[in-house]
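As structure tokens, the structure follows; a few thoughts come after it.
Of the protein chains in this complex, all but one are displayed in their positions.
What follows is chain A.
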Amino acid sequence: MAILIFGHPVSGIYKNFQSGQIRLYATYSLIFFVCGLFVACHQAEDTGIKIQWADKRATGISIASPLLKTVPADSLNQLLSVRLAGKETAIAGTISLTGDVAIFEPLIPFTRGLRYDVWLRNQRLSEMTIPTLSSGDNPKLLAIYPSQDSLPDNLLKIYLHFSRPMREGQSLNYVSLIKNKADTLPGVFLDLQPELWNADRTILTLWLDPGRIKRDLLPNKRLGAPLQAGSQYQLVVSSAWPDQQGATLAKPTTKSFLAVQRDSLSPAPAQWALAPPASGSVQPLEVAFGEALDYSLLAETLHVFNETGKPVSGSWQIGDNEKLSLFKPDAAWQKGQYRLRIEGRLEDLAGNNLNRPFDRDITRKELQKKSRSFVELAFSVY
């Protein structure tokens, strides 16, 4: 028996309904698909965001969107914002507008690997991810000074030279001193904040704790000197040390050295060997110290003067593990008398300068001589 509704068999209605519905769905989904495709293509063409780079740092973005035209220029700062993905805080920075392109420059560069969203009013315009540094793009540790492999047990300073600006404030996490390839020595370096980085953060000065180096001071009495003569040490710089971009050192660096006997004597220029060049040449003046001196101070405490007392212009080069310096004049040497001036603050590896040893007993009167601002050595060019 068939069921009749308004004269039509129900099964027939059902059939028609079913097929119509399917067709409708197909049409809808096709429209949706095409629309979706359109939107997708549209987005791919026009996320509208370009990252601006300076020194491999993402220092800004330009945002191109026709929607920007709907915003009055004077309220752009309130309505347009860049936020870390998932955060509500607008990132601090400056926005400027030219046509329908807005430039946003954050106070600090965008961080590599992080995702950011651009918002206009309450609408998310687009998102972007700052690409991570390509692998293999790592900073390098170029040099460690002093460069000798035997160092006095009262060594005072170590200089690390990097190829790129490094992250500061964390050096003691990445530098360690190991004794006899076995024990990592704690508390060897002086924990200084702020650390002693040069302005472009490629050179770090590390102090071995002076309190432990100076004899008779309590840290020295209780903990002993950081280094003991006769022992082998490895200075290890970890590869985990990040540079300012977050890229870490390509590889760990180990400098092995032997601690030798204490150096308690001031450098003695009178015993230095000067090899004067020939006149008419631009050969360097060679100054051999007979011992290694402090790299950083050597670079600026030596000066050459001519007979009339005028400084001779030229460049200094440090060689032979900081045991000699070469002075190359800009113009050929003239015959005559010259003077090598050495500033009194020049130190050896143990912090002894021309005027006083680093570790002196100031209760002893004979050592309280007047300090000289410089010492001069004469040499002749023939």
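Assume contacts are C-beta pairs under 8 Å (C-beta built on N, C-alpha and C of every residue); 3 or more make two chains touch, one makes a residue touch a chain; residues count from 1.
By definition in this document, contacts and distances are computed from a predicted model.
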One chain of this complex is not shown here; going by its UniProt record, which of these names is it: "ATP-binding cassette domain-containing protein", "ABC transmembrane type-1 domain-containing protein", "ABC transporter permease subunit" or "Esterase-like activity of phytase family protein"? "Esterase-like activity of phytase family protein"
Among A:Leu196, A:Ala250, A:Ala288 or A:Leu377, the residue in touch with the chain that has been omitted: A:Leu196
May I ask which residue of A:Pro109, A:Pro226, A:Pro269 or A:Pro284 touches the chain that does not appear here? A:Pro109
When the complex is taken as a whole, what residues of chain A touch the one chain not shown? 57, 82-84, 87, 89, 91-93, 106-111, 114, 116, 156-157, 165, 167-169, 190-192, 194-199, 201, 203, 205, 207, 210-211, 214, 216-219, 222, 242, 244-246, 294-297, 299-301, 303-304, 311-316, 330, 343-345, 347, 351, 358, 361-363, 373-374
